[in-house]
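All protein chains but one are shown in place.
All chains are identified by letter, namely A, B and C, in their written order; residue positions are counted from 1 within each chain.
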Amino acid sequence: MSDEITARTLWTGDYYNEGSGKEGLFDKLKEECGVFGVYRHSDAASLAYYGLHALQHRGEESAGICVSSGDEFHYHRGMGLVKEVFNKDLMASLTGDIAIGHVRYSTSGDSKLTNAQPLVFKYRDGDLAVATNGNIVNALQIRHELEQGGSIFQTTSDTEVVAHLIARSSKDLVEAAKDALKRIVGGFAFLIMTNDKLLVASDPNGLRPLTMGRLGDAYLFASETCALETIGAELLRDIEPGELLVLDKNGLHEDRYSEGKHRKALCAMEYIYFARPDSDLNGSNLHAARKRMGSQMALEAFVDADLVTGVPDSSISAAIGYAEQTGIPYELGMIKNKYTGRTFIQPSQELREQGVKMKLSAVRRVVEGKRVIMIDDSIVRGTTSRRIVNMLRDAGALEVHVRITSPPFKNPCFYGIDTPDRRELIASSKTVEEIREEINADSLYFMSAEGLIAAVGGYNEQDYKGGLCLACFDNDYPTQVDFKGEEKFGCSC
Amino acid sequence: MSDEITARTLWTGDYYNEGSGKEGLFDKLKEECGVFGVYRHSDAASLAYYGLHALQHRGEESAGICVSSGDEFHYHRGMGLVKEVFNKDLMASLTGDIAIGHVRYSTSGDSKLTNAQPLVFKYRDGDLAVATNGNIVNALQIRHELEQGGSIFQTTSDTEVVAHLIARSSKDLVEAAKDALKRIVGGFAFLIMTNDKLLVASDPNGLRPLTMGRLGDAYLFASETCALETIGAELLRDIEPGELLVLDKNGLHEDRYSEGKHRKALCAMEYIYFARPDSDLNGSNLHAARKRMGSQMALEAFVDADLVTGVPDSSISAAIGYAEQTGIPYELGMIKNKYTGRTFIQPSQELREQGVKMKLSAVRRVVEGKRVIMIDDSIVRGTTSRRIVNMLRDAGALEVHVRITSPPFKNPCFYGIDTPDRRELIASSKTVEEIREEINADSLYFMSAEGLIAAVGGYNEQDYKGGLCLACFDNDYPTQVDFKGEEKFGCSC
Amino acid sequence: MSDEITARTLWTGDYYNEGSGKEGLFDKLKEECGVFGVYRHSDAASLAYYGLHALQHRGEESAGICVSSGDEFHYHRGMGLVKEVFNKDLMASLTGDIAIGHVRYSTSGDSKLTNAQPLVFKYRDGDLAVATNGNIVNALQIRHELEQGGSIFQTTSDTEVVAHLIARSSKDLVEAAKDALKRIVGGFAFLIMTNDKLLVASDPNGLRPLTMGRLGDAYLFASETCALETIGAELLRDIEPGELLVLDKNGLHEDRYSEGKHRKALCAMEYIYFARPDSDLNGSNLHAARKRMGSQMALEAFVDADLVTGVPDSSISAAIGYAEQTGIPYELGMIKNKYTGRTFIQPSQELREQGVKMKLSAVRRVVEGKRVIMIDDSIVRGTTSRRIVNMLRDAGALEVHVRITSPPFKNPCFYGIDTPDRRELIASSKTVEEIREEINADSLYFMSAEGLIAAVGGYNEQDYKGGLCLACFDNDYPTQVDFKGEEKFGCSC
Partner (left out) sequence: MSDEITARTLWTGDYYNEGSGKEGLFDKLKEECGVFGVYRHSDAASLAYYGLHALQHRGEESAGICVSSGDEFHYHRGMGLVKEVFNKDLMASLTGDIAIGHVRYSTSGDSKLTNAQPLVFKYRDGDLAVATNGNIVNALQIRHELEQGGSIFQTTSDTEVVAHLIARSSKDLVEAAKDALKRIVGGFAFLIMTNDKLLVASDPNGLRPLTMGRLGDAYLFASETCALETIGAELLRDIEPGELLVLDKNGLHEDRYSEGKHRKALCAMEYIYFARPDSDLNGSNLHAARKRMGSQMALEAFVDADLVTGVPDSSISAAIGYAEQTGIPYELGMIKNKYTGRTFIQPSQELREQGVKMKLSAVRRVVEGKRVIMIDDSIVRGTTSRRIVNMLRDAGALEVHVRITSPPFKNPCFYGIDTPDRRELIASSKTVEEIREEINADSLYFMSAEGLIAAVGGYNEQDYKGGLCLACFDNDYPTQVDFKGEEKFGCSC
């Protein structure tokens, strides 16, 4: 996946490369958020800290942790990476044994710090904190209704809507939460904390990943399994679509708020690009799944060449799979500079034209005079793909064959992924051949949906579309998406 | 006014001296807050910035500005001084021609940043921002009622209560605001901003100061006149108790929300200590008023001595007045280090015993062998007074006669001043003679209430108690203060 | 003293007001530096820290402390105030019982951090650190000679010259230091530290102040006595012109390096403006001396008026003296905002014209309709005086009579004070009447040199010119100042 510079001006006045596999120069799709929950561990805040650190790739712009010590909440939120937002003194102040945490993408500025999660409220029954990953499609509609009833909002986050729905209910917390979850439509993983309870919910289609683990007597919840592994916890299972788990002094209660007929539809881009390669989704390791995507790609679109290379970091696994399947050697055809990140000074236009490459360099001695197969995970606008292909050519590649491990990305996501307007999505208006020409490749192939489903594999293979949401490829959204004309894109957590 | 170390640990791990005339080592009473409003000036945010800078002494721990550009609000709030919280890029982003700003005391940490004002909300009719100085005595009671009705709160600030009352009302903004202001009891100056209006209100007793000025076509509102002077604005008049001013596209509407019989009761400590000496209250310049307090003190409690000195900075004016009245020369008997402030490293116990003085030093060559009259504005706990008296003695003073320009401080304030528990107020349990002994003075005198009223002067002299609130001295509170057992001290803005 | 804006852009892009009595908007003459030394105290670094804090007004732009633990030096230097440059961890690392410290004016940037003192070197006999206050007039000449001999320099500081002279000598440390001090011409206070010794020297004319104190068994040295008072030390005496004190394991040795006939010539501006009012010079308290200057001024240039006011902070003492002498009341005619300092955002030109006053405001209610006597300490370029006079008139003053407690400032200082080029000194080209017109005053008077000498008083009154250097007023420099055409202005410490 590859596209043009996202110039976001921070208050420091500096350009912001986000510092990992999904940076500015390559304008990758932005993951929406990551959540982490702890129920009853004496060191709850620290576990949340390390867990969020492991989920950092899901959101690099703000981080927050809220802990309940029974009587009161202690929390801190800030702009930046987990390691930047927290320090020893702050951590020491976060005492308590229930915790929820959040990492998120957002733009800078105080008004957006206000949106940093977990959101924390006082309501009739005490304290209430909410952290979520995903997007509520009918949030504006509900919000308008609430405002007519006299509610005031401090954030622009959809998450606040759910807190209001709970607070306004005359039922007890669990019933109020069920009512609220039933009202909302979208893709989401929810952690809701009160002074003595933790509620955990997934949307009815299971669009966003959410998993449960155990460390001693404590229960843990995380957007990805890598966060459990990082803290040495045992993986129990994934949260099911429509589930509502309640943790209170009597332990874990497995409940549901949605009994309707909803297809299982886990976001395919989690498999293709977002989730960390050492995470498991539905029992499948992501690195292995991506290698299978590479193998599948080799079966679908073999081309003879001298070497296979992957756009780092997300396409390395697929490239190795392609190489293993074809016997063409995997080589390091390009390398990413690890030190990019916030506050880097951008080269002047002149220097950029002279070829100053801050983030990704071709390895001349590897690609010179070679026919190169370049594996990437997606094409959004096409500009970055073109840039990479040309960089390989400038470094002497004789041919560049591009293989994309996803079908053409044509439709916006309504479930938590920050996608550009449909008109900017190159695949929504151009044919594969036109895209090939645009990115200056010798050949171009997009994975078939069937191949993708097969490569993902797992026990969902027999489900409708393999249990995946492929809406960004095939326009088949698993939920209603149009509410009184409001069309909400991207992530609003 | 003088008392013991308030050791507050910031997250930097360093001791926090707040950096001006009211620092930690001397544990002065804390002013509650300062507010500043602008209606229709193209540079509204900048005016708020300079205005708040002039009000910085009223709150050094957080600062915020919210500006309306008609369609939307732009705001920024942060911990620290005005000059630290804002920078050029932030200021440039605060576009619009209506603004409200706030400086405030609070403790550090994100949960308290959340309390930083102006509070900003979305409600049925758009955006709503509120900044206030003061305290609402029945806030908890109202809050409980609102929570029962399903409201959720994001802050612990009383101010949020008022926003909820307005949002819940089915009346138009002005009527809703009047209803809300009628519901609350306390001492407060309120600035309420919507996308196109500014509302300005003072409590029915006029406990907290609030003044109005004009700069070209723009209206300005400030806690003290010095903020108007700083930006070159013309002073129009003080806001009257019970007034509600409404500024909208038709200009200024002078209205009232309270017609009840309320005595005028402006906080006496504003005269004695809080307000800047170059501000006017009720048409009286504060420096001049404090000089009169010094003169009055000389009339009430003359003592023969070699020199008069004032505890800097707040008691310099009174000391000069005392000197002028008596003919005893005013001398610089002690000096305050200007560079104190946050992050200063505290001396070790050993060094402290060796006499390391970070903040205030006696001027040995001035006081040595002399009989000293030391003027101060109040005694809270007594420990700092004792420390200063002893410092003067160590520097060779033969006698130290303490003159306090306020009556004994015996009762907590419910209207926005951060006072310690009644048991910690030395004057609530000890006689003047006992206090004199405790602070090791040769003589001690507290100003009489009558003398204070006479010195303050102005057109209110004929009013009940000179139009002043003297409750902290005489326990005669101008409002009901007990609501279902809730006794709220200090400032909750 | 008063003059125009010094706009210096820091790397933060913000304007830099230095934060105390000598800030940018008023372009006061800059003090050169302050030094502090400790010999044999277990908490040497902490004493240096508090001592430098008390000397902060002598240099706000960098600070440094170097400590000897016998075997090695530990040091830290940085840009900013003492409290900003050091923190607890850094202080904890500065172990040892001999220390020298320094505060200094300089411009920002690494190349200037390099100039921050103490300068620290390794030489034949171990470690060597030097801190100085003042200026060496023939430094460039010596430097050229040393470079011809193969020396390399890392700073542009004159102080480095002295270290080279010592290192190049084949004599022992004390003799080498004497030779070096004899070679240099200028005004300076020197602290030189080796692994086990401390050397303390003053120039042959005693141009810069330097004083000695005692705390338990430890000896202390400071540019001003206020630093001794701050740490609870006993004042012993001032260092004499031409003295070289040597402190080693055998204690204090009082020696001299200069026996020539040099007039005693302590910088008059230290009395008039630089030194803190609670410091003593030659046994005279500065506040008292400045009050005498005010009285003397009243005798020399009485004018009938309604009030006397002083430009804060430096002229408050003199204004009180003038008021006492004449019986005209001292009033707070203007007030300085305490919160100015680095990173403050400057008002736009438009707002400045509207009268936004960041630093100094007239107190309208005090001066309105009054004839005002305004006391200031000096006039450098005249622009700021004009601005203040006009500000008083704008606030309604009927007449403004300016009284300056120094003679006209006509000549640059070669001994450590940062003065502008002679052509910019208004008094070097204009008559008093022309200056009066330029600054828009109703009358203007400069103190006579005789009056100044009388007001300073002390045991030096019988000395030539009262033991003062008045060169900036009368062009009578106490040393040779022209070396091969090199004319070095200001401070190079």
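For this structure, a couple of remarks:
Note that a contact is a pair of C-beta atoms (placed from the backbone, for glycine too) under 8 Å apart; a residue touches a chain by one contact, two chains touch by 3 or more.
The structure displayed is predicted, hence computed values, not measured ones.
In the full assembly, the chain not pictured is in contact with A, C, by the touch criterion defined above.
Across A:Arg276, A:Arg292 or A:Lys465, the residue that sits in touch with the chain not pictured is A:Arg276. From the options C:Ser69, C:Ser151 or C:Asn390, the residue with contact to the chain not on display is C:Ser151. Among the residues A:Asp97, A:Glu229 or A:Glu243, only A:Glu229 touches the chain that is left out of the figure.
Touching the omitted chain from subunit A are residues 12-14, 19-21, 43, 46-47, 49-50, 53-54, 56-57, 81-84, 86-88, 91, 215-216, 226, 229-232, 235, 276-278, 280, 283-285, 287-288, 313, 317, 320, 324, 329-332, 334-335, 337-341, 343-345, 347-348, 350-351, 354-358, 361-366. Within the complete assembly, residues 11, 13, 73-78, 87, 89-90, 93, 109-111, 114, 119-124, 128, 147-148, 150-154, 156, 163-164, 167-169 of subunit C touch the chain that is not shown.
Simple rule for what comes next: only the chains that are shown with their structure count from here on.
Taken as a contact graph, with one node per protein chain and an edge wherever two chains touch, the assembly forms an open path, each chain linked only to its neighbours along a line.
Subunit B and subunit C have Cα centroids separated by 36 Å.
In subunit B, the residues that touch at least two other chains are 12-13, 87.
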